[in-house]
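Sending over a structure as C-alpha cells; questions will come in a sec.
Here the complex is missing one protein chain, while the rest keep their positions.
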Amino acid sequence: VRELRIQTERKTQLLELAENLRPLLEGLEGSLVTLFVPHTTAGLVLQAAGPGATAVAGDLESAFERLVDEGWSWEHVHEGDANPWSHVRTALTASSISIPFVEGRLALGDHQAVFLAEFDGPRERSIYVTVTQ
Amino acid sequence: VRELRIQTERKTQLLELAENLRPLLEGLEGSLVTLFVPHTTAGLVLQAAGPGATAVAGDLESAFERLVDEGWSWEHVHEGDANPWSHVRTALTASSISIPFVEGRLALGDHQAVFLAEFDGPRERSIYVTVTQ
Partner (left out) sequence: VRELRIQTERKTQLLELAENLRPLLEGLEGSLVTLFVPHTTAGLVLQAAGPGATAVAGDLESAFERLVDEGWSWEHVHEGDANPWSHVRTALTASSISIPFVEGRLALGDHQAVFLAEFDGPRERSIYVTVTQ
C-alpha cells in the first residue's frame, strides 16, 4: 500500500488530487487502482476537472453543508469536539473508489478528477493507493 | 478494460443495465468485477430488479431531484450550460462499484440490479468493466 499525505486548509473543502497522485502511480503494475480514505470525516468524490472546476467544487461544498445541517438536533454534539454532521456528510461520499488503470494512467473521463472531500478540516489526511491485477 | 456504451433518454433517469452488461462479461476470468463511470453527472446505483422496479426507479429519480434542489443558490449556475445540482446528485451515488464474480456471473442479490443514474441526460454514456483476480 502506498500512502499520499495531504494537508487540507478549510473546514469543508473539495481538494483535487491530480498532481499529488501522479508520483504514487509510478511503476505500479495492474489493471485497477483503488483509493481508500482511512478517516471518518473525509471521503472521496470524482468531479469536474479543468476550467470551472473551482466553482463546481464550491457548489459541492455548499450543497453538502446544506444537505446535512449543523442546526439539526444531534445526540453526539454534547461531547467535546463532536461534529456528527461531518460524519454524515462523509457517509454520503465514498470511502473507496476503484478506477481502471491503463498503460500507467487512471482511466478517468476527460472532465473527471479525483477530489478529497474534507468535512472537518483543516487536517493532515491520508489516502491509501492499492493496485490489483 | 471493456466499455459499455448506452444512450439515456431523460434528464434524470435510472436505467437498468442487466441485458446490456451480459455480453461484456462473457469470457472474463477473475473474482471481482468493477464497474466505473467516467462522467461527473452520472453514477451507479444498485437497486430493485424485477416487478415493481420501474416504480422504485421513479421514486429514486424524484428523491434525488428533491434532495438536491435546482432552486438552491448556486455559484456555478451563471456559466452557460452549468448544472451544479447534477454534479451534487452524482456525488451522492457511486462512481465505482465492485461486485463478486462467481462462475461467470455477477453475484448480485435476488432482487438487485445495476442501474446507471443519469442526472444530466439525455446523453450517450460509458461504463468501464474491469475484472480482477
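Order as written gives the chain letters A and B; numbering starts at 1 within each chain.
What we mean here is this: a contact is a pair of C-beta atoms (placed from the backbone, for glycine too) under 8 Å apart; a residue touches a chain by one contact, two chains touch by 3 or more.
From a predicted model like this one, the values you see are computed outputs, not experimental measurements.
Here the missing chain is touched by one residue of B:23, B:52, B:104 or B:122, and it is B:52. For subunit A, the residues touching the chain absent from view are 1, 34, 36, 38-40, 67-68, 72, 74-76, 79, 82, 84-85, 87-88, 90-92, 94-96, 98, 126, 128, 130-133. As for the chain not pictured, it touches subunit B at residues 30-32, 45-48, 52, 55-56, 58-60, 62-64, 66-67, 92-94, 97-100, 102, 107-112, 117, 132-133.
Here is the rule we go by: only the chains that are shown with their structure count from here on.
Bringing subunit A onto subunit B by least-squares fit of CA atoms involves turning it by 120°, to the nearest 5. Averaging Cα coordinates per chain places subunit A and subunit B 20 Å apart.
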